[in-house]
Every structure is written in structure tokens, then in C-alpha cells.
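Here the complex is missing one protein chain, while the rest keep their positions.
Naming follows writing order (A and B), and every chain is counted from residue 1.
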Amino acid sequence: MNASPETLPSALAVVDQRAAAKTNPETVTAIMLLLATVLLIFGSKLISPALGSWEQVLTILTLGSFLLVAAFGQGLVILTGGLDLSVPGTFMLGGVLSAAWIGSGDVHLWFFLPTILLLGGVVGAANGLGVVLLKVPPFIMTMGMSIIVGSIALGYTGGSTLGAAPTLLKALMKGDTLGVPNIVLLILVFSIAGWLLQSRTHFGRNLYAVGCSPAAARIAGIPITRTLVLVYALSGIASAFAGALLTGYSNGATLRMGDAYLLPTVAAVILGGASILGGSGSFINTLCGVLFLSTVESVIAATGLDQGWRLIISGTIIVLAILIQQAQASGARPGLSRLFKRSSGQPKS
Amino acid sequence: MATLIQNTVEAPPPWRGVMGRHPACFTLMLYIVMYGMYAMFDSKALSSYTFTNLINNASPLALAAAGQTLVVLARGFDLSIVGTLSIANVIMAVLPLDGPWGALASFAICVGVGALVGSASGYLVAYRGVQSVAATLGVMIICQGIALLILPAPGGMVAEWVSDEMTSTLFSLVPASIILPVIVAGLWMLLGKTDLGTALYAVGADQAAAELSGIPVKRTRLLAYVMAGALYGVAGFMLSAQTATGDPNAGMPFLLLSFAAVALGGTSLAGGQGGLIGSLIGAATLMLMQKVLFSGGVSSFYIGLFQGVLLIVAIVIGRLINRSRTGDRP
Partner (left out) sequence: MIQSMTRRWHALALTLTIAAGAVFMAPVHADEPKKFKIYLSLSYSGNNWMSETANIIKALAKTPPYDKLVDLKEVISGTDPQAQIAAYESMIDAGADGVISFPISPTALNRVVKRGCERGVKFFMYDSTVTESCAYNVSYISAGFGENTAQALVNELGGKGKIFMVRGVPGTSVDKRHADGAKAIFAKYPGIEVVSEYYGMWDDRIAQQETAKALAAHPDVDGIWSELGEAGTLNAVADRGGKMVPIVGENMNGFRLGFLNPDYQKRGLQGVSSGSPPATAGYAFKLMMEILTGKRKQEPVSIEYPLPWATSEQIKLCNGSKIENGCNVFDASLVPQGFSTVIHDDVLLPEIDLRAALEGKPVDGMTIQPLPAAIHQAPPEPGINCQRCEAPADHYKLTVVQPTVAGQ
């Protein structure tokens, strides 16, 4: 690694500073995203009087759940200064295998579902090993992995993805428990678990340290290799789980089912205020980013505009949201000095 | 292409510490080895016709990757490449201007549109401090929308002069489509002798140090995006020449491939290290890889497997060679 010793104190200072002042700007971002989401939902009544209802919220939550689960993993990887472009591959893996191995008969579900998630984890761990041991840039490692997984799946299935959704997954997406839709419970449980893991455990704190400065983290005695491999593995598992959920929702799988989720996972994490360079971000913020993105999509879909205009509007909203977030973040403290410290001598490759 | 590399080797620029490492050499080697394999599999590989075809195929990606390199060097990712390419392509198809002067005008329009989009991304990133991925993602989506409004479905005809002349073989030896990449490489070497070239590396390597040494960080970054955008426009021009038609989704395949080409060309995706010429060769290598796998008879189901593995292995070897050559970096 090429971090010179001189930069260590400043990097450590960033870790300290972050630990102290972590909550403020991030919380503001989260609250603003939530506010914008709520405003959008109520504002959408102008487009169609049927909108702004609980039905609509439930639709947004259901459709946002795949993105949320996959974005959790993406968020962890970005937190360490990496990027996981293998989401389409692992997402598809989870979805296709849930349909092909388990299917609507729930054959050996309790054995196969964990196995499938584990396979996603193995692919992720391979990413992590490539990044740590072979020093391949995460961008290339994960992109190559996605192509490889896609190709193996194509050869294995011959292009035809057989099978339908396991009933358990269907029930997870569509049923309810004691009058509460299962999907709402799932999102609650997943969000709390994700937040606890990322913000309240030793492992989670290690991620911030690794993302801020791997060199400093190493000196502080954090097992970098193990941490990074675990992070990529977790991302693979999350993404495979998201794929399984989509199979449950749509009662089937295709080899390209994960493609549409790659850029949105990155967008959700960054909308939540995380830095693409690593070292910042929280899962609650990612959750808010997902809710905001899904709501924007849903509301724009309700307009009768041309696809071209829809794209222009959603792109503009993303840029504006980030500009506003940027304005308040740099108001909170001088942004330049932050960049100064973050960019000094960090090997983000 | 060999001569280009030779030139840079023989005349190391003043900031040789950065550029003198020539990661592009490894990429060129890889290209030659793969071409050798291709020739082994396919007897027609050494004909000037096949070579022209290969260069025609590689030229748009090479130019696009060249643009991406500028942004990556300044430590950024430019996703707007998709939108700019698509817009340039649909403009070429709905507004065909024939004859050499028409082609020149089309070229100017493509470059202008690209620079305009690039300045939007660059402004957001450099002057508003928006993260490059976020800013360019927004710009990309907006541009895709604009492309769809200009041309709602694939179609239109690119001016015949462009589609014929830009894909022809000159003096029955030199593919016409290599001219623009060569010019870009030449401009790049000139750029290296200017303050802007030095600043580009400095900003990407260590923004704080660049700022302290009086380099106009914001302007440099903005210019990186503007130049990149212009190059995407040129790439769109060449793509139009090759497909002779417009497609509002034309830019999508270039997104990940451009990054792969940049990395394969030896440029660090973390910024500050590498160079544009490597990306040009990297792009050509990626396109050649498809041909080699086809002629090698790899089952098309598993072509992706080979592509992925080759990409990763190439990057690993490239890193090892560059490290052993330059010794331990500071």
C-alpha cells in the first residue's frame, strides 16, 4: 500500500472527528430525504386523486424492498471505499436458483434457501479476496465477477430459467401477519438489523475505520483482510436475498433480473449522503435514499409524460436532491478541509 | 500504435515520474499476443480488411475510453458517457449533413454537444462539490431522456459520406477509423507538455497538495469533464459512422466497457496515475478479445466466463509488471 506515514495522524484525526460529529449532517440528510418523500407522496394527489394513499405507500415499500436489501450490501462495500458491481450477478443468482432449486413445491426449502444465500456469499467473498489479495480494483474485480457469474448461469440454465417462486417467499412478499403486511415487517426487521450491524457493532465500526484510512486501520490492529472479505461476502448474500425476494414477488426468474438494480443501489447509498470514497454513511440514510428513489419513480410513473421527459425529470430530481444535500453538508462544516483530509494518501484502488 | 508508444518512450516528458512508467506497454503486449492467437485461429486475421474491421469496431470504444481516462485521472467516474454518446448518435441520424464539409459540421456539433454535457457534469463536480458518480448519474439519465425525445426509436440515416469514408481503408492499408484515435493520442501528448496536463495528474493524485502548490483545482477538474465530454461526442460520431444509423440507447454498452478499457490500459481507477494511450489500446484489446474467443471456438454460453477471467488476470499481471518495473512506489 502506498500510504505514507505522514498521513497517518491526519487520517486518524478524521476517524476521531467522524466518531464525534458523525450524527449531525447525516441525520439532517435523512430527515430531509424523508420529508421530501412524504411531500412527494402527498403532492402526488395532484397527479391522480387515488395517490397519497396507504395502498400507494405499500406499493412503494414492496417495490423498494428489493432495492433496499441490495443497497444494504452496496452501502457496506462503499463504506470501505469499494464498489460492488457484481450486484446484477449475485442478485440473479439468488433469484434464479430460488426458482430452479426450490420452486413452487418448497422442495427442501430450509436447506436450499440458506445454501443459495451462502453461494451469493461465496461469490462476494471471491470478490473480497480478489480485492485484498490480488489487489484488483474493486470496480474491475466485481464487474468481472458479475460477467463470470452471468456466463456460468447462462451455461448452466441454457438460457431458460425454469421454476416458479417458493410459497414461503411468495408469502413473505404478499401475505400479512396479524393484519400487518409481511413486507412491512421484513423491511422493519431488516432495517433494524442492518443499522445495528453497521452502526452498533465492532465489525461496523471497523468498516468506518477501514474506509477512512486502511493504513490507520491496520495500525489500529483491525484485521483488514478478514473485514473486507466479510464485507463483500455480506454484500453478495444481501444481493442474493434481494433476488430471491424478487422471485417471490414475481413468481419466476430470468437471467437479466438483476441488471436494473446496479445503478439504483449506488444512487440510493449516495443519495443517503455516503461518500463514494468510503468512510461515511449509515444504513438508515440508505433506507431514506431507497424510499426517496422509489417514491420518485412511482410518482413519475403516474404522470402521463413521454419516457424521455420522465427520464429528464428523474435525473433532474436526483441532481437537485444531491445539490441540496451538498449545500447543507458544506454549511455544517467547511467541505474543503474535509476533502483535504480524506484524499491525502489513501489508496482507493 | 507501436510508434506512438515508441515516441513516448524516447522522449520522456518532464513529469516523467508519472507518465514514464508506461503501463500502456503491457497493454500493447497483451494486444499483440492476442492478435497472434487470433491469427492462429483464423487465417484471415492478418488481412488488411480484417484489421480495418477490428479498428472500426474498436474506434468508438477507444475514443470513449480516452474521455473516461481524463475524468478517472482527475479522480472521478463519468457515467454521463452513456447519455452523451446516445445524443451524439441520434443527432447524427436525424440531422445527416452530407459531403466532407457536412461531416466536419456534424463532427463539430458532436464535439460541441459533448463539451456542453461535460461542462454540466464538470460544473456540478468541480464547483458544487457533488460526488462525481452522483452528478454524472443524474446527467446521464437526463441525457438519455433527451436522446429519446430526439429519436424515439432506432432509425434515421447517417450521412453516407461519414458512414463510407470513416470506415474505409486508406491506401489499402490504413483504416480510416484509426485517424481520430491517433489524433487524440497526439493531442494527449501535447497536453502532457502543458500546465493543464500536469495539473490533471496532480489533482487526481493528491488534491490537497495540488491546491497548496497553486494549481487551479476546480478549473482543472471542470476542463477534464469538458474534454471528456468532447471525446464522447467524437466517439458518438465514430459509432454513427460504423452503424450508419441512430439508436437512442446506443451509449449504454459503453458504460462498463469504458472503465474496463481504462483499467486494462493501466490507469489507476483511484486517479492520478496512468494515461490516455493505454486506454486506447485497452479498448482495442477488449474488442479483440471477443474476436479471439469467437475464432477460438469458445461456446458462446461461456464467452462471458473467459472475458471476466481474462479481464481480472490482465489487470493482475499488469499490476505485477508495473510494480516490479518501477520498484516500490513512494
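Quick notes
By definition in this document, a residue touches a chain if its C-beta (ideal position, glycine included) is under 8 Å from a C-beta of that chain, and two chains touch if they have at least 3 such contacts.
Just so you know, these numbers come straight off a predicted model, no measurement behind them.
Screening A:25, A:252 or A:281 against the full complex identifies A:252 as the residue touching the chain left out.
Set against the missing chain, the residues A:27, A:104 or A:182 yield one that touches it, A:104. The omitted chain makes contact with just one of the residues B:60, B:96, B:265 or B:318: B:60.
The chain that is not drawn here is touched, among residues B:99, B:155 or B:186, by B:155. Listed here are the chain B residues that touch the chain not shown: 2, 5-6, 9-10, 20-22, 25, 28-29, 32-33, 35-40, 42-46, 50, 53, 57, 60-61, 148, 151-157, 163, 167, 239, 242-250, 252-253, 287, 290-291, 294-295, 300-301, 303, 325. Within the entire complex, the positions of chain A that touch the omitted partner chain are 44, 47-48, 50-51, 53, 55-56, 59, 62-63, 99, 104, 150, 154, 158-164, 174, 246, 249-257, 260, 297-298, 301-302, 304, 307.
Heads up, the rule we're going with is that only the chains that are shown with their structure count from here on.
A straight line joining the Cα centres of chain A and chain B is 29 Å long.
Of all residues in chain B, those touching chain A in their complex are 75, 77, 79, 124, 128-135, 137-149, 152, 206-209, 211, 256, 259-260, 263, 268-271, 299, 301-309, 311-312, 315-316, 319, 329-330.
The part of chain A that touches chain B in the complex is made up of residues 2, 4, 85, 130, 134-137, 139-141, 143-148, 150-152, 154-155, 158-159, 263, 266-267, 270-271, 275-276, 306-316, 318-319, 322-323, 326, 330, 335, 339-341, 343-349.
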